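Only one protein chain is missing; all other protein chains are in place.
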Amino acid sequence: MMEVMQPPTLASSWLMYWHLLFLVTHVLGIACFAYIVTRRLVPLARAERDFRFNQPFVRLRRVLRFWLGQWRHPRYRTAGIIHLLIFASFILLVIRAFSLLCFRIGDNFAMAGFSGSAGHTYDIITDYAATIVFLCMGVAIIRRVVFKPARYAVPAKYGRDHTADAIFLLALIALLMTADSLFAASTAAGRLARNEPFEGLAFLSLPWILQRTLLSTSLATLWNLRLGAYFVHQLTFYFLLCYRPFGIQFHVETSLFTVFFAKLNRGTVKPVRWGIDDERLAQVKSLGVKKFEDFTWKHMLDFYSCADCGRCSDNCPANAVGRPLSPRFISIKARDYCFQHYPMLGRANNGTPLIGGIYSEDEIWSCTTCGACEEECPLLVEYIDKIVDLRRGMVDDGNVPQSLQKPLKALESRGNPYGKVEKKKADWTKAQDFQTTCKVNIVDGSKVADTLYFVDSVTSFDDRMQSIGRATARILDHVGENFGILGAAERDSGHEVRRFGEETLFMALRDHNAEAIKASGVQRIVTADPHAYNALKHDYRDIPPVEHISQVIAREVKTGKITFNPLENGSVYTYHDPCYLGRHNQVYNDPRAVLDAIPGLKRVEMSRSRDRSFCCGGGGLMLFYEPKEEQRMGVKRVQMAAEAGANVIVTACPFCMANIEDAIKVAGLEGKMTAIDLAELADQQIAREIPKETAVHGG
Amino acid sequence: MARIFAYIEHKGGVVDDSAAELATAARQIDPTAGPTAIVTGWGAEMDAACQALRPFYPEVWKAANEQLTYPNAELVRQALVKILPGESILLVPHDHFGIDLAPGLSIKMDAAFVSDALAIEGVNGTNLKLVRQEFGGQVSAHVTCNISSGAVITIRPGAFKPQGNGSANGLIVDKSAQAGTPVAGRRYLETVVTEAGDVDITKYNVLVSIGRGIQEKDNVAIAQELADAMGAALSCSRPVVDAKWLEKSRQVGTSGKTVKPKVYLACGISGAFQHLAGIKGNPFIVAINKNPKAPIFQVAHVGIVDDLLEFLPELTNKIREMHALSTK
Partner (left out) sequence: MEILVCVRRVPDTSENEIELNTAANDIEREDLVYSINEWDNYAVEEALQIVGRVGGNVTVVTVGGEDDEEVLRRQMAMGATHGVLLSDEAFSGSDGRGIATILKGFVQKGHYDLILTGVQAEDGGAQVGGMLAAMLDYPFASLVNSIEVLPGKLKISREIEGGNREMNEIDLPCVLSIQTGINEPRYVGMRGIRQVASIPIPTLGVAELGIDASCVGESAAKVKRVDYFVPAMGKGAEMLEGSREENIERLVDLVTAKGGLK
């Protein structure tokens, strides 16, 4: 309500100049912001393409859940709650902020905002919202300065600490709230002083408190305060608006888009180039990401959106053991590079190589692709695709560590990383005692089967892991599955080959296996190797559906085909979620159901379990890589099991088994801790009738 | 038969171990005649070497020239070509010098060339039959060499055991004038000595040595613990150094250190000759290897086929138990 009244002491002519100032500030602020955003879009225009427009409704639902619903934030409770409050308040305050900006400050104490009871309700709500933001800023600053959560720390090699920047921004937001509140407070105080009616401010909110302090202030001062608050609000608003794109606060604007365009299909890796199918890949000059412009626009958007919260690195196992990888800084360094090479004024600098520049080779090879970072990020920033793309670039340049060249060469010539002769692939079935109880046939055309047991390299050739193969076969036999194996025709699934950047070799392995699988005529596939499971499920196309053995056992426990003998050994068991069974494919319950179906088995959960499981060290080619680290991931994991009070670790992955058994020795827990595979344990405990004649499979 | 010569390496007046070995090999080729030693060099050290050879060789030819102070194979070759009679057979050790000298020399002498001979089977007419190894020692091969126009043969160090009673009382013949002053397109500058590591493995009586079988860097600790328990030093073969799991100073072999321990535990070492050549003095060799066909079992005194990653920790525990008991 604009009531025209003479202001007590202010000459109206000055008001005109104020209005001009405000107008200029608006224009400059908006123009500046538009310019900045346009400049920020330049690298995205030069980036590789990315197909992110499919399934818009699914994407919209995810926006509602992850962006609006802040789904991931409460995983860190304190910070999560604070952010939830700030975010919700900001959403509520949007309209209020805009209305204040557009408000034409007159020569009176008119109230900004809307009239009516709805408007008043809104004002009350937003009074509290502003207060909450203000308080949260205080809490956030105290957290930063006093409590200093470890994940915010910046290791020296990554540059200077971010705390000062963070506090600066937090303080500015607090200032924004204060200015807004002061405006409301001084307006209300002014009206009160002039005996004009006004809608009350929310009880105990910041505006309310400020108004109480202004009760005996002179009208002239109130008028100046009001003007000043308005201007400070405007300045701060535009300053923040234009400043945000220069730092982590850009996520305020970009987060909606990052979440909308986030990757929908877990478990798989992006194609080398979107829109270029495998056959045409040979014509592409350069594969992978070598310079910044090789990233896709979505990945560049990710760099803008990283909020520097540190949750990814806090959960990254490579980071935890002192490898040179910190996912947070993959984003931050790339973002800083982008800011530096695409300045606001002037031309973009030429693309320099990223490897050897902002990234080191070891940094990129250190990643086990466990997915903990992606699981944690509240903004759904993707890391695995970026790491794989960077690896593709290095492979294309021939820049592969010597320790990996040998297994890659062996994969190329022998189809397995150990260089073992193909015809020995099925030798694990010929173990003395095993052969008499369970004959496993090779589905090579002369013999057919319904189900293929895809064994993969490590289970076929490693002396220790072969027992997992035999246990799996016996289980399938017990439930009456008509199954067979590919034998010498089976090559490595290629899962790690792909994730280590050797796409061409991966395609050769995949095509060979896919053909053999289709030729075998099987209807479904079972495997005990989560890496093979993930590859067959996501990286391969047009092959029968695949299951992990834990899913098979869990199902047959329900149908009653499998019952277990009780276990009476007093041991305490804990289940370690393999990354590629758990996090990437969300098979958490089946293995646990199997364990819980064994009578007398005492099971505890580690504090890091399910989607927060801690990677054992990696599988496939990662077993050959020699990382620079302070400790082994497996050792940390074994210590976690010990802390949980367990003395037996159950896992469902041969690579986890290899790493954990090794770690038990290195950690000096031999004799105190053992490891067993889920299939081995199930096979051991299955209640069987008196042995019948040799069951023959695949025929 | 043609005359047999043996090129003798020496350093600081001391003759290399290969001298006696080459004499044995020569006598196996031609039991009737004594071989002639050839020494190149300069000054008092060379003369001392010649003197040291007299008990083993009936004749010692010396070619002295200041250019030959340091044995530069390019220069030595020229001197040899000038003094060796046609159709001679020359034996050279298969070491870094022999590899450098011999092949080119055989061309200049228009003679046959065989490298890394392990055993002499005999002469049949103009054919000399020898034994060599291929594929890193995994298989042996019989080889015939036509010696009608002479031959240059490099001999595997340690393959021929020194014999003889040192009663040859050899005659020193000065061939320096005939050898002349050699000139070559390669000039020796200096020798850069590897930095001394923290541990000098040549000083230890007991060595625990690891090879490729240790599989990864983290397992090296297993062997170190055994070494500590035994009061021994940890050494290794070349692949371990190439993989950067131990420093170069720990390497035993032709391109590493030469050691003379009393006891040598070869763990996960296949037994390639380049490694074994670094072990002198006939120590008690224990071999632990997963592969029963590893060549190391042929030179070891005791062999155990087992996974060293499991065997070593148990051995370490046993030794610690023993020590614990003995101190009670």
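Here the chain labels run A and B in written order, and each chain numbers its own residues starting at 1.
Here is the rule we go by: contacts are C-beta pairs under 8 Å (C-beta built on N, C-alpha and C of every residue); 3 or more make two chains touch, one makes a residue touch a chain.
Remember, predicted model here, so these are calculated numbers, not experimental data.
Across B:L53, B:V286 or B:L309, the single residue that touches the chain missing here is B:V286. Within the full complex, the residue among A:A45, A:L215 or A:A282 touching the omitted chain is A:A282. From the set B:F5, B:F160 or B:F297, the residue in touch with the chain omitted from the display is B:F297, counting the whole complex.
The chain omitted from view is touched by exactly one of A:H19, A:R280, A:K409 or A:K558, namely A:K409.
What subunit B contributes to its contact with the hidden chain is residues 72-74, 77, 95-96, 99-108, 112-116, 129, 132-136, 138-146, 149, 184-194, 205-206, 230-232, 242, 248-249, 251, 254-258, 262-263, 284-287, 297-306, 310-311, 314-315, 318-319, 322.
Remark: the residues of subunit A touching the chain excluded from display are 281-282, 287, 395-400, 402, 404-406, 408-410, 412-414, 419, 421, 423, 502-505, 508.
Going forward, only the chains that are shown with their structure count from here on.
Considering their complex, residues 403, 626, 632, 662, 665-666 of subunit A touch subunit B.
Those residues of subunit B that touch subunit A in the complex are listed here as 216-218, 221, 243, 313.
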